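Only one protein chain is missing; all other protein chains are in place.
So that you can tell them apart, the chains are marked A and B in the order they are listed, and the count of residues begins at 1 in each.
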Amino acid sequence: MISPPIDNHSEQSLRRIPVIKEAGFSVSSMFVPIQFAILFAVLVVGFLLSLVSYSSFNLTLNDGWQVLLNFDTNNINHQIISTLRLPRALVAMMAGMGMALAGLLMQGITRNPLASPSLFGIGYGAGLAFTLSSLGLLPFVTELPIVLVCFIGALITGVLVFFMGGLHLSRINPIRVVLAGVALNFMLVSLVRALVIFADNGAFSIFYWLVGNVSNAQYTDVDLAFPWLILGFSLALFISHKLNLLALGEDMMQSLGAGLTHIRLIGGFSIILLIATSVSIAGPISFVGLIVPHICRFLIGRDHRLLVPFVTLAGGSLMLFADVLSRAIDFPNDNPIGIVTALIGAPFFLYLATRTRND
Amino acid sequence: MFLNKMAALSLMLVSSLVFAKVSIQDEMGTFEIDTVPQRIVALEFSFVDALANLGVSPVGVADDGKATNVIPQIRNKVQPWTSVGSRYQPSLEAIAALKPDLIIADGGRSAETYQELLKIAPTVMLKSRGETYEENLISVAKIGEILGKKELINQVIKDHHKRMDDFAENIVSEQRFQFGVTNEKGLWIHGPKSYAGSVMERLGLSTSVPDERENAYIATTLEQLIKANPDVFLIGKYGDKTIIDVWQENPLWNLIEAVKNKKVTEVEPLLWSKNRGLIAAEIMAKELEIMVKQVK
Partner (left out) sequence: MFILKTNVISLVVLWLCMAALSLAVGAVSVPLEDVVLTIISGNPKYDFVIMEYRMPRLIIASLVGCALALSGTLVQAVVRNPLASPDIFGVTAGAGLAVVCLLAFYDQSPHYWIPLAALMGGFSAAIVLLLIIRRIGFQPSRVALVGLALSAVCGSGIDYLLSTRPEEISGAMLWLTGSIWGRSWNHLSLILPWLVILVPIAIWLSYRLDLLSLGEEVATSLGEKVNRTQVSSMIVAVALASASVSVCGAISFVGLVAPHLARLLVGGRHFPVIFVAMLLGALLVVTADIVARTLAPPLEFPAGILVAMIGAPYFILLLNRYKSW
């Protein structure tokens, strides 16, 4: 492999590397804006559907429009859309964005297309915090809103995995990282399950949250999640072109002095942040982080500079449609959104597993 | 009243003298016993209620480690018992150490360990978890029979029905009642198939979700709650902060009939959900009566 000299000039010339094309993908740069436009339209449609569909109250798009223009506080439909549906749609979208982006970053950093956010047990770290808190076993946090408790739980778990896996060292052993995550995951899952059993009568309420749920989303959730999502997104974008380089091989990255450790630190921090955000507002949603990056890579190629925004939009769309489905399946009863993503995602994962080339 | 008590007492004496072999149908088939059990272990709260009504104290109860899980009105009627652990995994050792001569077990939870329990003592499997009001009465009657107090339990049940009918007369209401449990993350309303729901139906009250005949507990969002629109809303809180606190901030909350009529009340989830039985049902009825009678 050729080793270009390490200086700013070569960094810039590397930036001009065209979109990496894989054999079999015929993505030309002309289609990209069109694809983004289509995806954005899909997102909007999903959002609108999520706002008004499948309600016992016969909400219409017109109601949605009126909420923006001519909000009438005495109109039930307007109130429902504005106080119940809107935060719910926003939370679903943001959780989807966070998880999808986290998945993309994980797959980029570990260079394993089948890495997923649920692998590290961060979701269950939040779950443990949630369970302990709702059972009254954490007396010192009763004043805090539950979403914050979950967030802190997730952050602590993420940091634990980070250090236990030795990601702070210069020479990391990827197996050690995953082992740390898996072991911690086992422990947390067991603990949470034990608490669910003990909760007995409260068991199903905890369970509902554990499978991923946006039914009772509130604006406080949106307020909490928004800044962190932006931060995570920005960080992801910041390291996106470096992730492209990483895809060429770790040794190449080292020789370019492109700061492998930096990428891992920033990327790791972003991943933890994104997952913590999603999990605290919607519970551990499975499969979104695994599947969405795959589909997006198929559609738009492997350039992370494009993938980061694309995956974000796609993750949001998926969750919005899942939200619609979660009401549609058993109308007028609500199913937890995580069940829908699991029922769609798991077979798709199986399909992927049987098709995947050795990459 | 006194005459009734004398009648009951004499019936009890007579029936315990002349004890023939008792044979009843339980969840496992036919259960037979030919002596009056003296040391009884109960593996669910509803059985303790039944025993309390018969004036019998169990020697052991699976109370999830806390005797206070059984409501005081029941505890006051029986002697203190030894805990045998949790309801989902009672300690077979602890049960054996008590040397019981009858174990009343929940068919839903203990089916796997039926053989093990049989090694310790004669075991009767009755329905408890997920039971409705009517099903509970059947179990109570069976327990009475097993203890050789068939006449007594029939009398007790008859008295109970009379009291419930009295309550029903006083609680005449066209309004729709709804009970639910809530925590920080959600609300689960108990439909007509749940115990609380079936008690309310017994009292002639209508529920706000009459079409829900499948599931006992239904996860409910604020949107669905507004649609159900109960006239009287009883909330069992698990924890200090619940989602109701959040929903109360929402202007839509005031659209619910129960809120408008100021008929939103907190009730004890332990009573309304965990402890099931005659005593519990009557206390629930009393609370409902108070609620209905309250002037706006």
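Some notes on this structure:
Convention: a residue touches a chain if its C-beta (ideal position, glycine included) is under 8 Å from a C-beta of that chain, and two chains touch if they have at least 3 such contacts.
Everything numeric here is computed off the predicted structure, so don't read it as measured data.
Although one chain is not drawn, the whole complex shows that of A:L137, A:I197, A:I230 or A:A328 it is A:I197 that touches it. Within the complete assembly, B:G85 is the residue of B:P37, B:P58, B:G85 or B:G180 that touches the hidden chain.
Which of B:K119, B:R213 or B:K260 touches the hidden chain is settled by the complete complex: it is B:K119.
Contact residues of chain B toward the unshown chain are 27, 64-65, 83-86, 88-94, 96-97, 108-109, 111-116, 119-120, 129-130, 188, 215-217. Seen across the whole complex, the unshown chain contacts chain A at 114, 164-166, 173, 175-176, 178-180, 182-184, 186-187, 189-191, 193-194, 196-197, 200, 203-204, 207-208, 211, 286-287, 330, 335-336, 338-339, 342-343, 345-347, 349-350, 352-354, 356, 358.
Note that in this section only the chains that are shown with their structure count from here on.
Against chain B, the residues of chain A that register as touching in their complex are 55-57, 73, 76, 79-80, 83-85, 130, 133-134, 136, 142, 146, 197-198, 200-202, 204-205, 208-209, 213, 215-216, 218, 332-334.
Residues of chain B that touch chain A in their complex: 64, 86-88, 181, 183-186, 188, 217-219, 221-224, 226-227, 238-241, 243, 246, 250-252, 255, 269, 273-274.
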